[in-house]
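Below: one structure, written as C-alpha coordinates.
== chain A ==
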Amino acid sequence: MSVEGQPRVGLFVTCLVDLIRPSIGFAAAKLLEDAGCRVEVPAQTCCGQPAFNAGDRDTARAIAAQTIAAFEPYDYVVAPSGSCAGQISKHYPELFAGDPNLAPKANALAAKTYELISFLTDVLGVESVKAHFDGTVTYHDSCSGLRELGIKAQPRKLLGSVAGLSLVELQESEVCCGFGGTFSVKYGEISDKIVSEKTARIGKTHAATLLAGDLGCLMNMAGKLKRQGSAVQVRHVAEVLAGMTDEAPIGEGKQSA
Partner candidate 1 sequence: MSAVSTSPQFKRNAHEALRDANLQQALGMVRLGFIDKRQAVVDKLPEFDALRDSAREIKNHTLAHLDLYLERYEKKVQEAGGQVHFARDAEEARGLILEICRKAGAKTVTKGKSMISEEIGLNAHLEANGVTPVETDLGEYIIQLRNEGPSHIIAPAVHLTKAQIESDFRRVHTHLDPTRDLSEPRSLLTEARGVLRQKFLAADVGITGANFLIAETGTSIIVTNEGNGDLTQTLPKVHIVLASIEKMVPTLEDVSQILRVLARSATGQEMSVYTTFSTGPRRAGDPDGPEQYHVVILDNGRSNMLGGEFQDMLRCIRCGACMNHCPVYHAVGGHAYGWVYPGPMGAVLTPTLIGVDKAGHLPNASTFCGRCESVCPMKIPLPKMMRHWREREFERHLMPAPMRYGLGLWAFFARRPALYRLTTRAAMWSLSKLGRSKGRFKSLPFAGGWTKYRDFPAPQGDTFQAQWAKRKRAA
Partner candidate 2 sequence: MTSARDDLFANLRRSLSVTGTERIRVAEVEERLAEAPLGVIPARGQLDAAGRLALFKAMAEAASATVTEVESPEAVPQAVAAYLRDHNLPATLRMGSDPRLAAMPWRDTSLEIASGRSDGHDLNAISHAFGAVAETGTLVMTSGADNPTTLNFLPDNHIVVLSAADVGGDLESVWPKLRKALGKGAMPRALNMVTGPSRSADIEQTLFLGAHGPRSLHIVLVKDAASAG
(Lines give C-alpha, C1' and ligand atoms only; values in the text may rest on other atoms or scores of the structure.)
Protein backbone atom coordinates (compact mmCIF):
# COMPACT_ATOMS: atom_id res chain seq x y z
CA MET A 1 0.00 0.00 0.00
CA SER A 2 2.98 2.27 -0.48
CA VAL A 3 1.90 5.43 -2.20
CA GLU A 4 4.18 7.93 -3.90
CA GLY A 5 4.90 10.73 -1.43
CA GLN A 6 3.49 8.84 1.51
CA PRO A 7 6.01 9.25 4.37
CA ARG A 8 7.39 6.00 5.67
CA VAL A 9 7.47 6.24 9.44
CA GLY A 10 9.33 3.88 11.75
CA LEU A 11 7.41 3.81 15.01
CA PHE A 12 9.74 3.72 17.98
CA VAL A 13 7.17 2.56 20.42
CA THR A 14 9.41 2.87 23.52
CA CYS A 15 10.07 0.03 25.94
CA LEU A 16 7.51 1.15 28.49
CA VAL A 17 4.70 1.32 25.93
CA ASP A 18 5.79 -2.00 24.43
CA LEU A 19 5.68 -3.75 27.79
CA ILE A 20 3.13 -1.92 29.91
CA ARG A 21 0.63 -0.16 27.69
CA PRO A 22 0.58 -1.28 24.04
CA SER A 23 -2.66 0.64 23.46
CA ILE A 24 -0.60 3.86 23.31
CA GLY A 25 1.40 2.33 20.45
CA PHE A 26 -1.78 1.52 18.55
CA ALA A 27 -3.13 5.00 19.19
CA ALA A 28 0.13 6.46 17.84
CA ALA A 29 -0.07 4.23 14.76
CA LYS A 30 -3.66 5.30 14.13
CA LEU A 31 -2.83 9.00 14.44
CA LEU A 32 0.08 8.59 12.04
CA GLU A 33 -1.93 6.55 9.55
CA ASP A 34 -4.83 9.00 9.72
CA ALA A 35 -2.34 11.72 8.86
CA GLY A 36 -1.26 9.81 5.75
CA CYS A 37 1.84 7.95 6.95
CA ARG A 38 2.85 4.38 6.29
CA VAL A 39 3.71 3.03 9.74
CA GLU A 40 6.18 0.23 10.33
CA VAL A 41 7.51 -1.26 13.53
CA PRO A 42 11.01 -2.71 13.21
CA ALA A 43 12.35 -4.98 15.95
CA GLN A 44 13.37 -2.78 18.86
CA THR A 45 14.07 -2.78 22.57
CA CYS A 46 14.85 0.50 24.29
CA CYS A 47 16.51 3.79 23.39
CA GLY A 48 19.22 3.17 25.98
CA GLN A 49 18.44 6.16 28.15
CA PRO A 50 18.61 4.24 31.46
CA ALA A 51 22.19 3.23 30.71
CA PHE A 52 23.08 6.68 29.42
CA ASN A 53 21.75 8.38 32.53
CA ALA A 54 23.41 5.83 34.78
CA GLY A 55 26.76 6.83 33.33
CA ASP A 56 27.20 3.56 31.40
CA ARG A 57 28.15 4.96 28.03
CA ASP A 58 29.34 1.67 26.55
CA THR A 59 25.97 0.02 27.03
CA ALA A 60 24.20 3.20 25.93
CA ARG A 61 26.27 3.22 22.76
CA ALA A 62 25.66 -0.47 22.05
CA ILE A 63 21.89 -0.05 22.36
CA ALA A 64 21.94 3.18 20.38
CA ALA A 65 23.89 1.51 17.56
CA GLN A 66 21.17 -1.15 17.43
CA THR A 67 18.46 1.51 17.19
CA ILE A 68 20.39 3.44 14.53
CA ALA A 69 20.63 0.31 12.37
CA ALA A 70 17.00 -0.72 12.88
CA PHE A 71 15.60 2.67 11.91
CA GLU A 72 17.92 3.56 9.05
CA PRO A 73 15.41 2.78 6.25
CA TYR A 74 12.68 5.18 7.34
CA ASP A 75 11.89 8.74 6.31
CA TYR A 76 10.99 9.56 9.88
CA VAL A 77 11.20 7.96 13.29
CA VAL A 78 8.40 8.82 15.66
CA ALA A 79 8.04 7.99 19.35
CA PRO A 80 5.03 8.56 21.64
CA SER A 81 7.44 10.01 24.20
CA GLY A 82 9.40 13.25 24.44
CA SER A 83 11.92 11.56 26.66
CA CYS A 84 12.86 8.76 24.25
CA ALA A 85 12.62 10.99 21.18
CA GLY A 86 14.90 13.45 22.98
CA GLN A 87 17.36 10.69 23.79
CA ILE A 88 17.63 9.83 20.09
CA SER A 89 17.53 13.35 18.68
CA LYS A 90 19.60 15.17 21.31
CA HIS A 91 21.81 12.60 22.98
CA TYR A 92 22.69 10.02 20.31
CA PRO A 93 24.85 12.59 18.48
CA GLU A 94 26.57 13.32 21.80
CA LEU A 95 27.21 9.60 22.35
CA PHE A 96 28.93 9.16 19.01
CA ALA A 97 30.65 12.52 18.70
CA GLY A 98 34.03 11.91 17.10
CA ASP A 99 33.16 8.40 15.88
CA PRO A 100 33.86 8.57 12.13
CA ASN A 101 31.62 5.60 11.37
CA LEU A 102 28.61 6.13 13.63
CA ALA A 103 28.53 9.90 14.18
CA PRO A 104 27.08 10.64 10.71
CA LYS A 105 24.50 7.89 11.16
CA ALA A 106 23.56 9.09 14.64
CA ASN A 107 23.20 12.62 13.33
CA ALA A 108 21.06 11.42 10.43
CA LEU A 109 18.77 9.49 12.78
CA ALA A 110 18.61 12.44 15.17
CA ALA A 111 17.54 14.74 12.37
CA LYS A 112 14.57 12.60 11.38
CA THR A 113 13.36 11.60 14.85
CA TYR A 114 10.33 13.27 16.40
CA GLU A 115 7.99 13.02 19.32
CA LEU A 116 4.55 11.94 18.11
CA ILE A 117 2.37 14.97 18.78
CA SER A 118 4.88 17.56 17.59
CA PHE A 119 5.52 15.42 14.50
CA LEU A 120 1.80 15.52 13.70
CA THR A 121 1.50 19.29 14.09
CA ASP A 122 4.93 20.63 13.15
CA VAL A 123 5.94 18.23 10.35
CA LEU A 124 2.67 16.93 8.96
CA GLY A 125 0.73 20.13 9.60
CA VAL A 126 -2.16 18.37 11.32
CA GLU A 127 -4.56 21.03 12.61
CA SER A 128 -7.22 18.88 14.23
CA VAL A 129 -8.28 15.33 15.00
CA LYS A 130 -11.62 13.61 14.59
CA ALA A 131 -12.01 12.38 18.12
CA HIS A 132 -14.60 12.68 20.81
CA PHE A 133 -13.96 12.68 24.54
CA ASP A 134 -16.51 13.80 27.08
CA GLY A 135 -15.10 15.52 30.10
CA THR A 136 -12.61 17.86 31.65
CA VAL A 137 -8.95 17.03 31.29
CA THR A 138 -5.76 18.57 32.56
CA TYR A 139 -2.31 18.25 31.01
CA HIS A 140 1.15 17.72 32.49
CA ASP A 141 4.12 18.91 30.43
CA SER A 142 6.73 16.21 30.67
CA CYS A 143 10.21 17.61 31.17
CA SER A 144 12.18 16.19 28.24
CA GLY A 145 9.49 16.97 25.70
CA LEU A 146 9.04 20.45 27.08
CA ARG A 147 12.63 21.51 27.58
CA GLU A 148 14.58 19.39 25.08
CA LEU A 149 12.06 19.46 22.25
CA GLY A 150 9.90 22.54 22.93
CA ILE A 151 6.61 20.66 23.14
CA LYS A 152 4.04 22.83 24.85
CA ALA A 153 1.52 24.28 22.40
CA GLN A 154 1.24 21.22 20.13
CA PRO A 155 -0.76 18.87 22.38
CA ARG A 156 -2.98 21.75 23.51
CA LYS A 157 -3.70 22.65 19.92
CA LEU A 158 -4.84 19.13 19.02
CA LEU A 159 -6.73 18.62 22.29
CA GLY A 160 -8.59 21.82 21.44
CA SER A 161 -10.06 20.01 18.43
CA VAL A 162 -11.41 17.03 20.37
CA ALA A 163 -15.19 17.24 20.55
CA GLY A 164 -16.62 17.28 24.06
CA LEU A 165 -13.25 17.84 25.74
CA SER A 166 -12.46 20.82 27.87
CA LEU A 167 -8.92 21.51 29.11
CA VAL A 168 -8.22 23.02 32.52
CA GLU A 169 -4.61 24.17 32.90
CA LEU A 170 -2.62 22.52 35.65
CA GLN A 171 -0.81 24.93 37.96
CA GLU A 172 2.96 24.57 37.58
CA SER A 173 2.41 22.11 34.74
CA GLU A 174 6.07 22.57 33.78
CA VAL A 175 7.36 21.27 37.10
CA CYS A 176 8.77 17.76 37.09
CA CYS A 177 6.46 14.98 38.41
CA GLY A 178 9.38 13.36 40.24
CA PHE A 179 9.73 10.33 37.98
CA GLY A 180 13.23 10.74 36.56
CA GLY A 181 13.62 7.07 35.54
CA THR A 182 15.67 5.17 38.11
CA PHE A 183 15.54 8.28 40.35
CA SER A 184 12.01 7.25 41.33
CA VAL A 185 13.37 4.03 42.78
CA LYS A 186 16.80 5.15 44.03
CA TYR A 187 15.42 8.25 45.75
CA GLY A 188 11.87 7.00 46.24
CA GLU A 189 11.21 9.19 49.25
CA ILE A 190 12.15 12.42 47.44
CA SER A 191 10.36 11.29 44.32
CA ASP A 192 7.28 10.66 46.46
CA LYS A 193 7.40 14.19 47.87
CA ILE A 194 7.62 15.68 44.39
CA VAL A 195 4.82 13.55 42.94
CA SER A 196 2.63 14.29 45.97
CA GLU A 197 2.94 18.01 45.25
CA LYS A 198 2.00 17.23 41.66
CA THR A 199 -1.08 15.18 42.56
CA ALA A 200 -2.21 17.89 44.98
CA ARG A 201 -2.18 20.37 42.12
CA ILE A 202 -3.92 17.88 39.85
CA GLY A 203 -6.65 17.60 42.48
CA LYS A 204 -7.09 21.36 42.49
CA THR A 205 -8.00 21.39 38.79
CA HIS A 206 -11.07 19.17 39.47
CA ALA A 207 -10.36 17.59 36.10
CA ALA A 208 -11.64 14.04 35.71
CA THR A 209 -8.71 12.99 33.53
CA LEU A 210 -4.98 13.67 33.57
CA LEU A 211 -3.09 13.53 30.28
CA ALA A 212 0.59 13.69 29.39
CA GLY A 213 2.85 12.58 26.58
CA ASP A 214 5.24 10.24 28.43
CA LEU A 215 4.28 6.91 29.92
CA GLY A 216 6.99 7.05 32.61
CA CYS A 217 5.55 10.22 34.09
CA LEU A 218 2.03 8.91 33.65
CA MET A 219 2.81 5.70 35.56
CA ASN A 220 4.35 7.75 38.35
CA MET A 221 1.40 10.13 38.64
CA ALA A 222 -1.20 7.39 38.16
CA GLY A 223 0.56 5.22 40.73
CA LYS A 224 0.44 8.02 43.27
CA LEU A 225 -3.14 9.05 42.47
CA LYS A 226 -4.34 5.44 42.80
CA ARG A 227 -2.43 4.96 46.05
CA GLN A 228 -4.14 8.09 47.35
CA GLY A 229 -7.51 6.73 46.29
CA SER A 230 -8.05 9.45 43.71
CA ALA A 231 -10.75 9.00 41.08
CA VAL A 232 -8.76 10.95 38.50
CA GLN A 233 -8.23 8.81 35.41
CA VAL A 234 -4.85 8.88 33.75
CA ARG A 235 -4.16 8.44 30.04
CA HIS A 236 -1.57 9.14 27.40
CA VAL A 237 -2.60 12.11 25.26
CA ALA A 238 -2.39 9.94 22.10
CA GLU A 239 -5.19 7.67 23.35
CA VAL A 240 -7.56 10.63 23.58
CA LEU A 241 -6.45 12.21 20.30
CA ALA A 242 -6.90 8.86 18.50
CA GLY A 243 -10.31 8.35 20.07
CA MET A 244 -9.05 5.08 21.55
CA THR A 245 -10.16 5.22 25.14
CA ASP A 246 -11.86 1.84 25.44
CA GLU A 247 -8.94 0.39 27.39
CA ALA A 248 -9.02 0.95 31.14
CA PRO A 249 -7.08 4.05 32.26
CA ILE A 250 -3.50 3.62 33.50
CA GLY A 251 -3.40 1.75 36.80
CA GLU A 252 -7.06 0.72 36.69
CA GLY A 253 -8.62 -2.70 36.24
CA LYS A 254 -10.84 -3.75 33.38
CA GLN A 255 -14.01 -3.22 35.39
CA SER A 256 -13.20 -0.12 37.35
CA ALA A 257 -13.23 2.46 34.54
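How were these candidates chosen? In short, all candidates are chains of the complex that A comes from, given by their letters.
As a convention for this text, a contact is a pair of C-beta atoms (placed from the backbone, for glycine too) under 8 Å apart; a residue touches a chain by one contact, two chains touch by 3 or more; residues count from 1.
Here the structure is a predicted model, which is why all the values come from computation and not from measurement.
Q: Pick the candidate that touches chain A in this complex from 1 or 2.
A: Looking at every copy, the candidate touching chain A is 1.
Q: Going by the contact rule at the top, pick out the chain A residues touching candidate 1 in the complex.
A: Against candidate 1, chain A makes touches at 13, 15, 17-23, 25-26, 29, 41, 43-46, 48, 50-57, 59, 62-63, 66, 70, 94, 143-144, 147-148, 174-176, 178-195, 197, 219-220, 222-224, 226-227, 247-256.
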